[in-house]
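Could you have a look at this structure, given as structure tokens, before my questions?
Note that this complex is displayed minus one protein chain, with the remaining chains in position.
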Amino acid sequence: MPIRTEKIRKVAKKLLNDHRVDVVIGYKKGTIPLKNIPYFAKNAEEADKLVWDGNCRGNLASYLSRFNDKRVAIIAQGCVSRNIVGLIQEKQINSDNLYIIGVPCTGMLDSRKLIAAVPGEITEVTENDLYVIAKGRGFEVTMNRGDVLSRNCDRCTVRNPVLFDELAAEKVNEQKDPVRYEKIKAVEAMSPEERAAFVDELLSPCIRCYACRDACPLCYCPECFVDKSSPQWCGKSQDSTDVLSYHLIRAFHTAGRCTECGACEDACPMGIKVRLISGKVEKEIRENFDGYEAWKDLKTQPPLTVFKRDDPQPFVKE
Amino acid sequence: MEYMRLNKKNMAVFIEELGRTCEVWGPVKEGEQVKYAPVSNATDMALDGFKNSTMSPKEIFFPQSEKMLSFRREGEDANIYRDEQAQPTKKAIFGIRPCDARAFRILDMIFKNDQFTDNYWFSKRDATTLVGLGCTEPCSTCFCTSVNSHPFDEKGLDVLVSDLGEHYLFKALTKKGRELVAGISVMREPSDANIEAHMVLRKKAEDVMTVQFGTDKVKDKTVLELFNEDCWTGISEPCLNCSTCSYVCPTCHCFDIQDEVSKEGGERVRNWESCMTWIFTVHATGHNPRPTKKERVRQRFMHKFKYIPMKRNGEIGCVGCGRCVALCPVNIDIREVVKQMNS
Partner (left out) sequence: MKNPYLPYPVRIEKTVIETEDRNIKSFKLVFLNDDDCKTFDYTPGQFAQLSVTGKGEIPIGIASSPTEGDHLLFTVNKMGVVTTALHNLIEGSIMGVRGPLGNSYPFDKMKGKDVTIIGGGYAFTTLRATIVYMLDKKNRADFGKITLIYGARTPGMLLYKDTLAEWSKRDDINYNVTVDRDAPGWTGRVGFVPAVTEQVAPSSKNAIAVICGPPVMIKYTLPVMIKLGFTPEQTITSLENRMKCGIGICGRCNVGPEYVCKDGPVFSMAQLKEMPQEY
């Protein structure tokens, strides 16, 4: 059994057996290859179903606020731990009742990259820290793990949890100065017309299922602006302006808060690279606020939530 | 002439000749998606390695957003709703999978009841001939045989086509289907071996598609027994309450009606809507009969496996296409859900 899974089960079982927590939020093995299911283990027997591998995509922090009346343990890699910091800062969860089982992470697999890289339907995937092997009827393809990582994971610089009670493995080496924003920079260089056409095409498959929103731990509003009827901020049809409005406004709401966990992009059933939009906002924050990256510690507040006398934007003072 | 044969080399002729009487549609690759769209020649179609369309083809007859009525602000007919439905174009769709055709049949029962007929659905549906393609290699997410269907199910189709390699074998099933086949000059009488090959393919697909769950106990239990099962909490726990399952589903048909305003007037539009969302049921008072995700998740599965069968002669409201299994962001697998309902 992979070391992280083994340790997670051990810690989870102890926490549950000792009645330190009521539930451990993690993943269990999915019913199809390349998918795991968020899982809520409530006793030692259930804790034995917990797993950790390259298919623990999504962001478990999204589930936390629903357990505010319970004592909860959660399995968190770097990005998820940052979202937990965010939820604590934004007073959405009670940190007193929280136990974080931190997982130093080696990145999640991009299921779409894997599916595209093989000649048929994948029926089995095995992986380690270096390689991923995809098998199907009549084929077996070995790939470098680095080549099939999720787009957000391959440039991640916070693989180790920033907040945890216990770690499920030795810390991993952090990546230094990865190449970022290639595509976003290319879009920035476009003419306004080209850029509009690019965004139009990017979002044309959108079916407004809101999986990107619902998978995002930042999107905890009880009533989202797109659902409001009075006033109705956004039309509900497939009109491209309404679709664009939804994505742009949501992206703005993530400003200074996005941890680049990639849950939005992973959730999209249509494979839309929605991070190209929120990534632009994140890039602006990074460039305008001294390289700020959201929620790497409990003290530092996101730049848009604090006011400083020496803020560079003069409009605030005018 | 129950069966006719078409050499694949003649697909261009087939599409050309068919195109003289109607629009021809087929599976087309569009970015990462496969969808049904008009084709002008055989090479437009993404039939190589074709499994099924990403979205269900229900969108052809029931678009995600559809104009229903219009109105003007000024003039003699100010504030009077007008029905301006255009006559839909006649089309033939090649490559519809049997599961999706079966879904059309279920939606036919939904969009028409003893009192009312939804013309928006039927005008387009009636103007379309469905040329289905039997599934020789079902996906691992497919489960049509568990919901009373089959990889070569003929129900809902006008023609069933079998891919014999060098040839396609056409089996006309309805008057519309017979007319379509008769109108193509390059159709040939098949050999006995062709028909035999079709039967072998059919059997092979059937053997791959083992029945994965039963629905007998779901049928026997009362609404309230199923409704009050303990399983719903666990099933709904991972759910994000997004609308992916509903929107990719070929039988989900719930919709919202909205007025969209423009400068001179506006339109009444219907948009797909999903029972997974909180706003689906919330009253104007703020009261919500399905306040948490447990109630909403339960509704979707109860609707498909209990309510629809109760009201539509036992027909199950799921055709086993597996789209929701493949695309659910958190892997809520409908097969596992029904197993729990049926335990």
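Chains: A and B, in written order; residue numbering restarts at 1 for each.
Basically, contacts are C-beta pairs under 8 Å (C-beta built on N, C-alpha and C of every residue); 3 or more make two chains touch, one makes a residue touch a chain.
Note that the structure is predicted; figures quoted are calculated from it, not measured.
When the whole complex is considered, the residue among B:E166, B:E179 or B:D259 that touches the unshown chain is B:D259. Considering the full assembly, B:E273 is the residue among B:D100, B:D158, B:E237 or B:E273 that touches the omitted chain.
On the side of subunit B, touch with the chain left out of the figure occurs at residues 68-69, 71, 73, 78-81, 83, 85, 110-111, 113, 115-120, 222-224, 227, 253-259, 261, 265-266, 268, 270, 273, 275, 280-285, 289-290, 295, 299, 302-303, 306-307, 310-311. In the full complex, subunit A contacts the hidden chain through residues 229-230, 232.
What we mean here is this: only the chains that are shown with their structure count from here on.
Rounded to whole angstrom, the centroid-to-centroid distance between subunit A and subunit B, based on C-alpha atoms, equals 32 Å. On the subunit A side of its complex with subunit B, the touching residues are 30-32, 35-40, 58, 62-63, 112, 121, 123, 205, 207-211, 213-215, 223, 227, 229, 235-239, 266-271.
The touching residues of subunit B, counted against subunit A in their complex, run 30-33, 51, 54-55, 63-65, 139-141, 234, 237-238, 240-244, 246-248, 256, 258, 260, 269, 271, 274, 277-279, 325-327, 329-333, 335-336.
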